[in-house]
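Incomplete set of chains, arranged as in the complex.
Chain lettering (A and B) follows the sequence in which the chains are written, and residue indices restart at 1 in each chain.
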Amino acid sequence: MDATNIAAQVTELSYALDTFYFLVCGALVMWMAAGFTMLESGLVRAKNTAEILTKNVGLYSIACIMYMLVGYSIMYPGDFEGGIFQSLSTIGSGLLGSDDNNAATVMAGDAYYSNLSDFFFQVVFVATAMSIVSGAVAERMKLWSFFMFAVVLTGFIYPVQGFWKWGSGWLNTGGFLDFAGSGVVHMCGAAAALAGVLLLGARKGKYGPGGQVNAIPGANLPLAAIGTLILWLGWFGFNGGSQLQVTGVDNANAVALIFVNTNMAAAGGLVFALLLSRFWFGKADLTMALNGALAGLVAITAEPLTPSPFAATLIGAVGGLLVVASIVTLDKLKIDDPVGAISVHGVVGIWGLLAVCFTNEDASLLWQLIGIVSIFAWVFVTSLVVWFVLKKTVGIRVSEEEEYEGVDLGECGLEAYPEFTSAE
Amino acid sequence: MDATNIAAQVTELSYALDTFYFLVCGALVMWMAAGFTMLESGLVRAKNTAEILTKNVGLYSIACIMYMLVGYSIMYPGDFEGGIFQSLSTIGSGLLGSDDNNAATVMAGDAYYSNLSDFFFQVVFVATAMSIVSGAVAERMKLWSFFMFAVVLTGFIYPVQGFWKWGSGWLNTGGFLDFAGSGVVHMCGAAAALAGVLLLGARKGKYGPGGQVNAIPGANLPLAAIGTLILWLGWFGFNGGSQLQVTGVDNANAVALIFVNTNMAAAGGLVFALLLSRFWFGKADLTMALNGALAGLVAITAEPLTPSPFAATLIGAVGGLLVVASIVTLDKLKIDDPVGAISVHGVVGIWGLLAVCFTNEDASLLWQLIGIVSIFAWVFVTSLVVWFVLKKTVGIRVSEEEEYEGVDLGECGLEAYPEFTSAE
C-alpha cells in the first residue's frame, strides 16, 4: 500500500472520529432535555406537573422541527445552496446533498466531519435555549400559546442571533467571544423568559400585599436533583462538543480541559451557593445548591478553555453566589420565576460572558458588552412582541379557576400523581 | 517507519474506533432498560409499581444470561465453532476464543471490530424486545411465570427469528429489509405481548359491562416522561449502532444521518400524537404525546438511513397518529394493554416495515409483507404455546384478591411508595 492511499485512510479515520465525537456530544446535549424536564417538574406543584412535562417534551420536538425547516438555514446560510428560502421539498435533499459531497470534500481537506453531525449538534442547542423558557413561565401559562412562542423562538429569534455569532455574523467579526453559548443559548433563553414573565405576571399568592414573598415549594425534589445531574452530565457534551474537533493533540487536550473545567465550575457553584444559603438563610437549601451547580455551568460556558481548573472553580463559585443573590432580588422585584431560570441562565450568563476577559487575552470587554446588549435587546424585544401578540389574540394566561385547580386538569386532562395528592 | 507498519497501525486504529463506537452504542441501548423501567412504572398504579420494577430489572438480567448461554449461538451460529450445541463449559471460551483470533483476522481484513462488542450490542437488543412484553401484561400477571416466559423468549423465540434476518437466514436472503429492528425487535416483543394479553385477560374494572372503557391512570407521570426521554436517547445507539461501522466517510455520514433521522422521527411522532389527542379528546394528553414519540422511534427503526430528515419527520408523524388510533381501537376490542406497548411496538412496527418501501429503492413490498407475517406468526404462535403451558401449569394470573390489593405486596412483599398512598 502506498503512502497516498494510507494518507487518505488516515484522513477518513480522522473524519470518522470527529463525526462520532460530535454525535456523542450531541446526544449528551439532547439528554439535557430530560434534565430540564425533571428539574422543572420537580420544582412546580403537583397539580402543574403533567403540563410542565408536556411543555418540555413538546418544545423539544417543536424546536427540532422548526430548526430543521428554517432555523438552521437562517443561522448557517452558507451551508445550503438554496439559502434560507429553500422550499420544503428540498430541505431533506439540502441537508443530504451537502453531506453527499463530503466524501469528495474530505479528500480535499475542506470538511472534517459530517455536516449532519453538525446539524444534530446545533438542533439540540436550540432546544436547550427554549427549555430555559418553560421553567420561568410555569404554573400559569397556556400550553398552546407557549408552543406558538416556541415555534417563533426556535425557528426565527434564536437563529438570527445565533447567526450573528456562530454563523460568522457581525458579532463574531467584531470580536465577541462566546465559546459554547453563555450568551447565544443561555442568556437568549433567559431574555425570552423574562419578556414572557413580565407580560404574564406572578402566580396567584406568590407575593403578598405587604411586600412579603411566599415560598411555593416544589413537589418532588428528587426529580429536581436528578434533573440537575442530568444537565451536569449533558453539559460535558454542550461545552466539550463546542471545540468542534477532537482529532489532533491540541484539540484532544482542549476537549479534556473543557471537561475538567466544566465539572469544576459546577462543583464550585454548588458549594458556594450552598454555603451562602447556609449563612444567609441558616439552612442548607437544596434548591439553591442545585441552582448553584447550574450557575457554575452557565458561567463557564462562555469560555471553558482558557481558565485553569482552579480558575474555573472560582468562575463557577462566583456564579453560585450570584444566583442566590439574584433569585432573592428578583423576588423583591416581584418577577416570579418558579425555577430560577432567569437568574441561572440570564444573570449568570452575563457573568460568564464578562468573565471571559479574565482568562482569555483575545477578549475585549467592549465587545463582550456589545454582545450582551445586542443579544439581550434582540431576544427580549422580539420576544416581547410575540408574547404581546399572543396575549392580545389567544391569551397567554390560564383562568384564575384553572390556575387554582392546576393546569394539569385544564390543559392535559389528567393528573401527574393521581394517587399521591388529595383532591386539590 | 515503513508504509506497511503504518498501514497496520491504521487498520488497528480503525478496529479500535469501530469497537468503541459499538460499545458506546451498546451502552446506550442498555440504558433503554432504564427507559422501559421508568416508563412502565410511571404508567401503572402505585400498588403495582414495585412488581413492575422487579420485572424489568429481572427480565434484563435473564435476557443477558439466556442470550449468552444459548440465544447468541442460535442467532449467529457461524460465530461459534461448536455451533448451538456447545456445552456450558465452552461458552466463555467460545466467546473469548473467537475474539482472541481477532488480532490475527483484523490484519487479514476479515474482522473490523471486536466480536465481543458485537455480542454486547446484540444482548441489549434482546433485552429490549423482552422489555416490551412487561408493560402490556402489567398489574395482573404472576411475577415468576413472567420470568419463565422471559427465559424462553430470550433464549429461543427471539433468536430464531433474529437468525432469519440478522443471522443471514432466509428472510435476509429473500430481501426483507429491517435495518435496526422494527420487526425483529419491536414487533417481535409486541407479538409476544399480544399473545400473553389474550390469554391473561383485562384488568378488573378496565372494561365496564355496557362497553365503556374506564381510564386507569398511571401513578407517576414524571417517571413516564423520563422513561420516554431515556428511550429517545438510547435509540441513538439502537439505530446508530446498527450501521455496525463508523469508520470511512460513508459510514460516518450514515451514522450521522441516522442520528438526525431518529431524532426527527421522534419529534414528528410526538407533535402529531399531541395534536391528534388535542383535537380528538379536547386535551393535550401527555401519555399520548409520549407514546407518539416512541411510535416515531419505532417507525424509523426499520429504515433510518434512506429517508431525508424531512421524510423521517413524516414517517414518525404517521407513527404518532397511528399509535393514538391504535390505543383507542385496542380498548374498543377489550385488549387491555396498560402502557400501549402493543400499539407502539406492534402496530407502528408494521408501519415502519412498510414505510421502508417509500424511501429505499431496494425494498420489495412483497418481502416486507412476508417478513411481517412470518415474524409475527412465529413469535405469536410460539408465545401463545408457552403462555398456554404456563397458564395450565403454574398459572399466569394473580388471584382477584391480590390484584385488588396490588401485586407489590403479594409478589414482592413491599410497597413502592409506602408513605405516599393510603392503605389501598
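We adopt the following convention: a contact is a pair of C-beta atoms (placed from the backbone, for glycine too) under 8 Å apart; a residue touches a chain by one contact, two chains touch by 3 or more.
In this text the structure is predicted, and so the values were computed from the model without any measurement.
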Enter the number of copies in the whole complex; the displayed portion holds 2.
-> 3
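Basically, only the chains that are shown with their structure count from here on.
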Whole-Å distance, chain A centre to chain B centre, using C-alpha means?
-> 31
Chain B to chain A touching residues, read off their complex | 3-4, 6-7, 10, 13-14, 17, 21, 24, 28, 45-46, 217-222, 225-226, 228-230, 232-233, 236, 240, 246-253, 255-257, 259-260, 263-264, 266-268, 270-271, 274, 278, 281-287, 289-290, 293, 307-311, 313, 417, 420-421, 424
Using the touch definition up top, name the residues of chain A that touch chain B in the complex.
-> 1-3, 6, 9-10, 12-13, 15-17, 19-20, 22-24, 26-27, 30-31, 33-34, 37-38, 41-42, 49-50, 53-54, 56-58, 60-62, 64-65, 68-69, 88, 91-93, 95-96, 99-100, 102-103, 106, 113-117, 119-120, 123, 143-144, 220, 223, 226, 411-420
